[in-house]
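In this view, the complex is presented without one of its protein chains, the others remaining in place.
Order of writing sets the chain letters: A, B and C. Residues in each chain are counted from 1.
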Amino acid sequence: MEELLTAISRFISERDWEQFHSPKNLAMALSVEASEIVEHFQWLTEGQSRTLPPEKLAEIREEIGDVMIYLTELADKLGIEPVEAAKAKVAINEQKYPAELVKGKASKYTEYS
Amino acid sequence: MEELLTAISRFISERDWEQFHSPKNLAMALSVEASEIVEHFQWLTEGQSRTLPPEKLAEIREEIGDVMIYLTELADKLGIEPVEAAKAKVAINEQKYPAELVKGKASKYTEYS
Amino acid sequence: MEELLTAISRFISERDWEQFHSPKNLAMALSVEASEIVEHFQWLTEGQSRTLPPEKLAEIREEIGDVMIYLTELADKLGIEPVEAAKAKVAINEQKYPAELVKGKASKYTEYS
Partner (left out) sequence: MEELLTAISRFISERDWEQFHSPKNLAMALSVEASEIVEHFQWLTEGQSRTLPPEKLAEIREEIGDVMIYLTELADKLGIEPVEAAKAKVAINEQKYPAELVKGKASKYTEYS
């Protein structure tokens, strides 16, 4: 993670792009990249999405890289450590969705959120 | 990262939610969470987005956690390591956007993509 | 459409919100509302998405209203008429995806885009 952040920072500063990378703009870029992942899946069945051909996987790997880059950069700008934030959120979700109440139910999020 | 993946896997399996977590559905959830970050920024100026009050930051930290959770889970389902994918993408971007051509230009992505 | 635009304009101006409604911010709000539609569908099967219960439909109707509101407002700010833009795009797509080449193929968009 630290290596990644260093690589991103150098990439941005060599191009003099800090001026464009406000948290607002990075949030936009993050959501655009997340949608580029969605685009790969929008016409596939769930079954097809579980068995992607290698060339499709290679493309999605690049999009996942893009999401990870913007997430890392945005989090860093806000003084947030994304892996720690994710662990903390799993702990919150464990309280929010008690296993005995939501087990096997797709309705979970709506009914318990 | 490994600890995070273990925590996510246990959380999902205790709730019997693997059945809902196809790559297609996880891609949707990832983009929904990314938009929840955008929602915090949509009416702020770029300047305001750089100086968020602590209670706003705490909310955004949870959303960043959610994005990281779904990104980790989706990547794992596809056999992709997100930090490695991000490093590889930075290297690709270094070729795609030569510093001397795009320095200080916001038009970078459109004109060179 | 004209009545809708009048209602939106009055709503915005009564609240003195024009200052926040730059095209950039409206584009963000539009994508956030589109994601709120996605959120309703993310854990459903395609089959379930075709047979929604009335209370779910009522919620989605509100989200569709939100997307339509922001789309109308953004388009108006840019001097674009959304229904005309959509008709023009259908005509473009007819050239881009010749029926005889893409008939019944999900791979259409990727392979022919």
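Some notes on this structure:
To be clear about the criterion, a residue touches a chain if its C-beta (ideal position, glycine included) is under 8 Å from a C-beta of that chain, and two chains touch if they have at least 3 such contacts.
What you see is a predicted model, and the numbers here were worked out from it, not measured in a lab.
Touching the missing chain, out of B:A7, B:M28 or B:A85, is residue B:M28.
Contacts to the hidden chain, counted on chain B, fall at residues 28, 31, 35, 40, 43-46, 106-110. Where chain A meets the missing chain, the touching residues are 20, 25, 28-29, 31-32, 34-36, 38-39, 41-43.
Even with one chain removed from view, chain C keeps its contact list with that chain: residues 1, 3-4, 7-8, 11, 14-17, 19-20, 22-25, 27-28, 30-31, 34-35, 37-38, 40-41, 44-47, 49-50, 52, 57, 60-62, 64-69, 71-72, 74-75, 77-80, 82-83, 85-90, 92-94, 97, 99, 102-104, 106, 108.
Keep this in mind: only the chains that are shown with their structure count from here on.
Spacing of chain A relative to chain B, judged by their CA centroids, is 2 angstrom. In chain A, the residues that touch at least two other chains are 28, 31, 35, 40, 44-46, 106, 108.
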